[in-house]
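Every protein chain but one is kept in place in this view of the complex.
What follows is chain A.
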Amino acid sequence: MLVRPYRSRFLFLAMASSALAGVGFGPACAQSADRAWGYNSYGIPGLIDMPVAGSREDAELGFNVFTFAGQTRVSAAFQITPRLSAGFRYSTIKNYMGGDTLYDRSFSIQYRFLDEGRLRPAMAIGINDMTGTGVYSGEYVVATKSVTPKLRATAGIGWGRLGSNGGFDNPLGVLGDHFKTRGERTGAQGGTFQPQQWFTGDAALFAGVEWQATDRLRLMAEYSSDAYTREDGPTFDRKSPINIAAQYKLSDNASITAGYLYGTDLSVQLSYALNPKHNAHPSGLNDAPPPVVPRAGVKAAQSWTNDPAYLAAKLRPGLAQQGLVLEGAKLNGSTLAIQIRNDRYNAPPEAIGRAARVLSAQAPASVDRFAITLSENSQPVSTTTIRRDDLEAYEFHPVGGELMRAHAQIDGAPAHLPVAPGTYPRFSWNVGPYLRPGLFDPDDPMRADLGVSVNAQYEIAPGLLLSGRVNQKVIGNLNQANRPSDSVLPHVRSDAWLYYKNSGPTVPELTGAYFFRPGRDLFGRVTAGYLEPMFAGVSTELLWAPEHSRLALGAELNRVRQRGYDQRFDLRDYEVTTGHLSAYYQFTDQFYTQLDVGRYLAGDWGATLSFSRVFDNGWKVGVYATKTDVSSADFGEGSFDKGFMITIPLHWATGQTTKQRYSTVIQPIVRDGGARLGVSNRLYGMVREDQPASFDGNWERFWR
């Protein structure tokens, strides 16, 4: 099995010397053209309407709204790696080709393959509209060079839309006749890759300059290779290939750009960027941990009994003060073992570190090791054993995090510890707001419901959990959707609009679940009841996930029936057996992939492939696609299911201690093919973060 080595960030950083002092933002400081200064109208690194070769800062998420002459582009971009950028756009074009307003989704990608040198420019290759209906279909190769630290020049060659102004015979024609003419798109439903079109047909040149006039002001001028053939006339009258614009930086994150484009009209663009790797309070604003108490300072009795009730009485209050729930305890010679439930700390090492300090203040001097087990739904996941000496020695050591990790032993959790009396039954509840967006309906592309959600959980015995949620809408317009499904498949998702007509309370979830450990490295779950807003039934799952492995495997089998539109207790007639075999793989500490193969809700068979970048603070940005035996024609618009996933830890945003996260899946089009059941507490997500392969990445929070 592959074991993820614990990387020493210290040595690397020590050599790089003080990486921290200059966290500085802003383009004013001299940078190479590898780092783009802004986003273009498509929401990818660029000038005004044309791209540049640079990338944005690694991990940046950029949001842009651009409007010009009857066209609007709302986009989100992600700098996947330092060189690879991707963007998604939702666009409207009025009087498209003389017809109605066009609503279009498109996806673009850019890769910087050459870094700027003293003489050579940075260079990148990109494809706009990889999978959409082809409105923005265009490809390019672009070069950008810094002339002075504040002046950059860009030139490139474009194909497709970007080869439509002043086009000439494709120079790639020497490679084959295929490149000489741009073929037709295939597939009527859009949403499929059209590689046979890429870099084909006439090519044209574009160029531009940008000048960072002041810290806040950037001036741009460009010669566009886009003739706007489809829009020229009905949408706007294009008179010139020259565009000019000025961008003004409002803050470190936000900017506004105004331009005069194609000799016709003014354009306005708003940009907002944020980076999961930065925030205003990196170490958090939450309470200080209790200090380590060296053995000499412990007032405890010289010896403790191994009675669980005695141990619970000694340890529970101190742990509770840190928001940790003691579930089990055992004194085994000189090792004090506890199992804790962490409902408070986003990073598991912070829970381990605080628990260890609580133990240091309580345990008798005869104890020299603490074994701290993290649990999920009372199932022990991993055990971190630390020496009490290390805790005392490294509390204030300059590299105390690294040393603590090097000396800690982390294993798969052993069998259950004796249950600490008073742990079960456990009842918890909370009330909070909920937001349910409904996107991309041409009648109103941005709808949402906002309401109050009440959650309650009652854990009768270890792993036996009743949980429910009641939502009450307060305000919203999801009920205005009126888009009867034209799907030829069972309407497992395309009737979603009918589920939000009610203004009364709904019960999106009401289940009983049992979690168990069938063996070493194995986790099990059985859930029954109203599993999700649209389906009820029984869901079972088994996961094999060794603690130091990059690979995990899972199997899930469900028998479900469709729920009534009122989201209460009615059931409809449609029933299906659905399930998947899943493989999860961690490429590096931040890049994950998952492959699910099996049967989907509409009874279709197929597979889902997803890739995500998971940051050590809990941020997650991912993309997935599902292809099943449903034909593109039967699937309908979009041809197959695909979407983006994003998870934002609230802790990152507020600096306060909370495990709460906001997660959402954005699907350009929701259809019935390739739809998966949405059950809570899927095991991989539940278990993974408590395993060292994941939490080694945020180990440094041990001392927070």
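FYI, a residue touches a chain if its C-beta (ideal position, glycine included) is under 8 Å from a C-beta of that chain, and two chains touch if they have at least 3 such contacts; residues count from 1.
Assume contacts and distances are computed from a predicted model.
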Undepicted complex member, UniProt protein name, chosen from "Response regulator transcription factor", "Multiple sugar transport system substrate-binding protein", "YjbF family lipoprotein" or "ABC transporter permease": "YjbF family lipoprotein"
Residue, one of A:Ser41, A:Gln339 or A:Asn617, that touches the chain absent here: A:Asn617
Residue in contact with the excluded chain [from A:Gly117, A:Pro149, A:Gly263 or A:Pro291]: A:Pro291
Residue among A:Gly400, A:Pro418 or A:Gly603 touching the omitted chain: A:Gly400
Which residue of A:Gly208, A:Pro276, A:Gly318 or A:Gly638 touches the chain not shown here: A:Pro276
Residues in chain A touching the chain absent from view: 9-10, 13-14, 17-24, 276-294, 297, 347, 392, 395-402, 615-617, 619, 652, 655, 697-698, 700-701, 703-704
